[in-house]
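Only a single protein chain was left out; the remaining protein chains are all shown in position.
Chain IDs A and B follow the sequence of writing; residue 1 opens each chain.
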Amino acid sequence: MASLPARPAIAARVPLAGGVVVLYLSVIVLLPLAAVTAKAFDGGLGEFWEQVTQPQAVAALKLTIGVSLIVTAINVVMGTLIAWVLVRDEFRGKGFVNMLIDLPFALPTIVAGLTLLALYGSRSPVGLNVAYTRVGLAMALLFVTLPFVVRAVQPTLQEVDRDMEEAAASLGAGPWTTFRRIVLPNLRPAIVAGSSLAFARALGEFGSVVLISGNLPYKTEVGSVYIFGQIENDNVTGAAAVSVVLLLAAVLLLAAAGRIGRR
Amino acid sequence: MAIEATGITKHFGDFRALDDVSVNVPDGSLTALLGPSGSGKSTLLRVIAGLEEPDSGVVRFGGREVTHVSAQDRGVGFVFQHYAAFKHMTVRDNIAFGLKIRKQAKDKVKARVDELLDLVHLTGWADRYPAQLSGGQRQRMALARALAVEPEVLLLDEPFGALDTRVREELRDWLRRLHDEMHVTTIFVTHDQQEAMEVAEQIVVVNDGRVEQAGPPAEVYERPATRFVMEFVGPVTRVGDRVVRPHDLDIRHEAEPGALQAMVQRVVYLGFEVRAELLPSDGPALSVQLTRAEADELELAEGDIVWVRAGRAPASA
Partner (left out) sequence: MKALRFTALGYLAALILVPVGVIFYRTFERGVDAAWHSVTTPEAQHAFWLTLLMVVIAVPLNTLFGVTTALLLERRRFRGKSVLNSLIDLPFAVSPVVVGLALILLYGRTGWFGDWFADHGIRIIFSVPGMVLATIFVCLPFVVREVQPVLREIGTEQEEAARTLGASPAQTFWRITLPAIRLGVGYGVVLSTARALGEFGAVAVVSGHISGVTETATLRVQDRFESFDPVGAYSASVVLALMGAAVLLTMNILERRRRKVA
């Protein structure tokens, strides 16, 4: 029997509960976003364009998108690899490692930035100083986006039918070939889902990059930091304009990956 | 309590699940809604239960209209194909649920639950969880749960569909005996015609959202109202352009008026029954069902030329 909802089975009646939910959503999410969009075009399309094409803004946006892309690419590889090890390998302490993956979710971003700075900053115990560099910036983003691909791929990998791989092996395929032609295609939806979330997160990341990148304009200043700077300098319209660009990029990306509304 | 469903129509989006369906279930009877998947039989049951509201039509319980009364207030006992066990409650709490909702006294509840546990042979399992029970046990629990509140109507949606054959047969038997004892008006949905024939007093054959025929098993089997009913409720064999029951065909060694000449291709022994596969001189192969006695008398052998024609019961064209 199809699982079509029959009569009201739960406490809430649609009109009341629905109304409250929509109101809550509007006040908390929609209204603020509307305000930003309105402000961005406050001075008309011309003003919007001028703000968005400021050299510093353009540099920030280019850097943000570029670094986010690179970081996402690394995540796809490392995330899949880590998921593979967690699902297919057995070793002592695997449970602990599995728990570790969620640390970036559990740790405040500012703390994440500080921890990376402690190890890879000016007082680095291993002599590796990436503070105020793009590498440092990338590392911060790698930290906060780590869980997305891993957690998206893990359950899918778990469910993949081993029989297929065994069949491939019996037909003469080596492990890498089997992975490439049999396993990977089955993981693609999960990888796409995970990496799109990672990318969207990287685009807007602030807390973890604020300390380690040094926020040097044109060098290591990302979009979110630029926006923050513009707010401090009372250029609210400029801040809003660049915000709209970042927002649009993230929304389009998530929609394209079928993420928005999929669940 | 007699149940009357009149002119029930139900759509799901563009799909018409029920088309002007009318069914009469006498008080205290045991009725089967029989039909293939997607025929609308489950939908009809759910409309009767109050789990779906029909687009049009009327449902009456004992003469009282209940079409728009919610499932909560209809006083029906409903048993689901996949048990719908309350996974987080023990067997005892599952069965007691309806009674607790009605705020009955604790000792009364315990007594009733114990009574039901005994009825369904689950006494030692009262404090287990559904996950620890077998499929058959879970369904017995579900039945006990439905009966706990003494419903006037008992509705079962393919209740044995998810169970092994032997368990299915046991429970079928058990349901029949339960009904004989308690005489609660019972309707059950099934796609298994044998089950319907074995258990029900009245069979309602449903197909494509419509009722094809309603009547006692013998009537539905022997005097099918439509081609569909004939083909669905029992085995059929085509002879020419007629459809006949394989055991209603007679084989003779001599020619007879109206008989078809055929060669015996194969004689299959199936224990008590024998199936003779014949190839007529004119037409596709057909099979005839005989009893051992009949087969022995005829002494059929492969390659024999025989004559076959429809026997006593009328066929459906």
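As a convention for this text, a residue touches a chain if its C-beta (ideal position, glycine included) is under 8 Å from a C-beta of that chain, and two chains touch if they have at least 3 such contacts.
Computed from a prediction, not measured in an experiment: that's the story for all the values here.
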Touching residue (missing chain; options A:V29, A:A167, A:L184 or A:L216): A:V29
Contact with the hidden chain (one of A:L63, A:L142 or A:A168): A:L142
Absent-chain contact - pick from A:G43, A:G66, A:P108 or A:G174: A:P108
Where the unshown chain meets chain B, residue by residue: 49-51, 70-78, 80, 82, 84-88, 97-98, 101-102, 142, 145-146, 148-149
Contact set of chain A toward the excluded chain (per top definition): 3, 5-12, 14, 17-18, 20-22, 24-25, 28-33, 35-36, 38-39, 78, 81-82, 84-86, 88-89, 91, 97-111, 114-116, 118-120, 125, 139, 142-143, 146, 197, 200-201, 203-207, 210-211, 223-225, 227-228, 231, 236, 239-240, 243, 246-247, 250-251, 253-255, 259-261, 263
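Note that in this section only the chains that are shown with their structure count from here on.
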Separation of mean Cα positions, chain B and chain A [Å, integer]: 55
